[in-house]
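Only a single protein chain was left out; the remaining protein chains are all shown in position.
Letters are used for the chains, namely A, B and C, taken in the order the chains are written, and counting of residues starts over at 1 for each.
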Amino acid sequence: MSPAAMGLTTRQVARRAAQDIPDGSYVNLGIGLPELIALFIPDDREIVLHIENGLLGMGPSPEPGKGDPELINAGKKQVTTRPGASYFHQADSFAMIRGGHLDLSVLGALEVAANGDLANWSTGGEGAIPAVGGAMDLVSGVKAVYVITRHCTRDGTPKLVERCSYPLTGARVVDRVYTDLAVIDITPNGFEVVELSPGVSFDEVAARTAAPLGDARPA
Amino acid sequence: MSPAAMGLTTRQVARRAAQDIPDGSYVNLGIGLPELIALFIPDDREIVLHIENGLLGMGPSPEPGKGDPELINAGKKQVTTRPGASYFHQADSFAMIRGGHLDLSVLGALEVAANGDLANWSTGGEGAIPAVGGAMDLVSGVKAVYVITRHCTRDGTPKLVERCSYPLTGARVVDRVYTDLAVIDITPNGFEVVELSPGVSFDEVAARTAAPLGDARPA
Amino acid sequence: MIDKRVGSPREAVAGIGDGDTVMIGGFGEAGSPIELIHALIDHGAANLTVISNNSGSGEIGLAALIRAGQVAKIVCSFPRSTNSTVFPDLFNAGRIQLELVPQGTLAERIRAGGAGIPAFYTPTAAGTDLEAGKERREFNGRPCLLEHALVADWSLIKARTADSHGNLVYNKTARNFSPLMAMAGRNTVAQASSVVKPGGLDPEAVITPGIFVDHVVHVPNPQHESELVARGARYP
Partner (left out) sequence: MIDKRVGSPREAVAGIGDGDTVMIGGFGEAGSPIELIHALIDHGAANLTVISNNSGSGEIGLAALIRAGQVAKIVCSFPRSTNSTVFPDLFNAGRIQLELVPQGTLAERIRAGGAGIPAFYTPTAAGTDLEAGKERREFNGRPCLLEHALVADWSLIKARTADSHGNLVYNKTARNFSPLMAMAGRNTVAQASSVVKPGGLDPEAVITPGIFVDHVVHVPNPQHESELVARGARYP
């Protein structure tokens, strides 16, 4: 099995993460990979999606030509609303975030450290334009922060590390990571695997993780 | 002329103060005597009255039986709205006040000092229940603060003093005082009369003022 | 499935515990959730800290809660009423504590609590007796005071219309502190004169988004404090 073919596809990871979002939750999904989760929320659950630019109750993308350029999500894509939606300004939106009213934020990552540090806003590179958006607010305020990411970069470099090399989005903020290879909790003891993707072994995950990896799978 | 009969009646003082409110102003009128000013705003001026419990565009009292117990002013009396009114919560209401968006606040007074100190919230007496409401917010935020008051208490004690004896509402906050006897500005030199009420002499005002009194009347 | 409706004021306040901090909406009678307060009296939780702009009038609503001896401390801007001696009597007897807060500072502290802002500076009350015990710092040459956020275990508020997600709109000046208290309460209970399905409120006109509300109780014809006081009502 080549590394490229091992584990879940991106959409399968999104589907897996969606299973763990409880009915009735208020959830913010970050730009990119986390956005896919919205497609896989089980039909029997009502989840209220928050977008930080000012909407609770985000619905799916509009049919082509039916959207409003002023009804967009944080990724600046057109969206719709669900019954029970509400609009609000940025101070109220971030009051929800900073004030601990959202149950869950699911974010992408450049790196996640074994102590829960998250780096996802800047590679710190020469000539890179720094842009942070709402990421630092989300990790500082939302009750639980999950990360969804490929386990390694395209060139095979692990993204789960002992200590982040990129600038931090927040210190000790991540609770759980969903990757193509596994579901991994951040615990006081560092990374602990709670679930392996089908066909993936613990050792294969450990070999692709640049930090000690515990095994907390149910017996 | 007995002291009781000298100068303007309370309603006349309110009418006099109303003359000085410019067209287009946003104004908060305190509880009690200042409320009367609303009755005397000249017909050719549009003034937007703010009430700190959450309304811009206060109108007159409702006809008997036509009011809503949940449309009240800061004095907890029923009021109405004018076209262009808006409702808002307390944080927004005091953002207007503290943020310097109101042009004028007209307040009552226990004492006004020559340096602009105002005491109007507490006599500091034994057994008195302290209650401040929005008075300290108003004096700290509104662009101009006028006071409307009888020149002396019922027992003839001057209310315009060198230094307040009652607890302060705010330090150096009053710009002008309207009394039954005169219109008096607070200047870097202290109290200065800018207008005497009909039939009242400068010396009569000075005799009833417990601080030096300048004369800044137009020649 | 999100449905925050509960069957009665009694059920809505059942979780309030002795020693809890309870925010109660309203400015005067406008926005005062009388039916929830009366349910709290029936419930009997004691040693409460109440955060509310006033201290009630007559012997119903908030004044009745205080009179019942359930309130150990009140955080308040204007605890005086022409129609009630309940608070003054207990205060002068040393049986209830008062933290007096300027109205705008009270509103801002509650908002801060709901917004995750632990503290802020304000010019209000600098140079007055209410500066006592507070840190002072100058900004742009102006003395300001450090004020801390307020949060509560419970917030009890009154709305005109709610949907079953907890989205709320209010009636006129009854809005006052309620949207802020909804944010600052770990458990927020809203009584509403009418309750509609999700989609029954205009998303552009929602004042309190449902995320801030935990329980919705339908109270179709809420009582008015002034009418109760006028006819000398007492609770219970």
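Just so it is clear, contacts are C-beta pairs under 8 Å (C-beta built on N, C-alpha and C of every residue); 3 or more make two chains touch, one makes a residue touch a chain.
Model, not experiment: these values are computed from the prediction.
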| remark: Only these shown chains touch the missing one, namely A, B, C
| task | Based on the whole complex, identify which of A:Gly54, A:Pro83 or A:Gly214 touches the chain you can't see. | result | A:Gly54
| Which one touches the absent chain: C:Ile16, C:Val50 or C:Ala115? | C:Ala115
| request: Name, in rising order, the residues on chain C that touch the hidden chain in the full complex. | output: 108, 112, 115-123, 139-140, 142, 144, 148, 169-170, 172, 202, 204-205, 207
| remark: Logged for chain A, residues touching the omitted partner chain are 51-55, 68-72, 76, 87-91, 93-94, 97-98, 122, 127, 129-137, 140-141, 167-171
| field | Residues of chain B (touch criterion as defined above) contacting the omitted chain | value | 23-24, 26, 45-46, 48, 50, 55-57, 81-88, 91-92, 94-102, 140-141
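Just so we're on the same page, only the chains that are shown with their structure count from here on.
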| said: Which two chains have the greatest number of C-beta pairs in contact? | reply: B-C
| said: By Cα centroids, which chain is closest to the centre of the whole protein? | reply: C
| message | Just the number, please: Cα centre separation of chain A and chain C in whole Å. | response | 36
| Taking each chain's centre as its mean C-alpha position, how far apart are chain B and chain C in Å? | 29
| Between chain A and chain B, what is the separation of their C-alpha centroids in Å? | 56
| note | By the touch definition above, chain B meets two or more other chains at residues none
| Which residues belonging to chain C are in contact with no fewer than two other chains? | 111
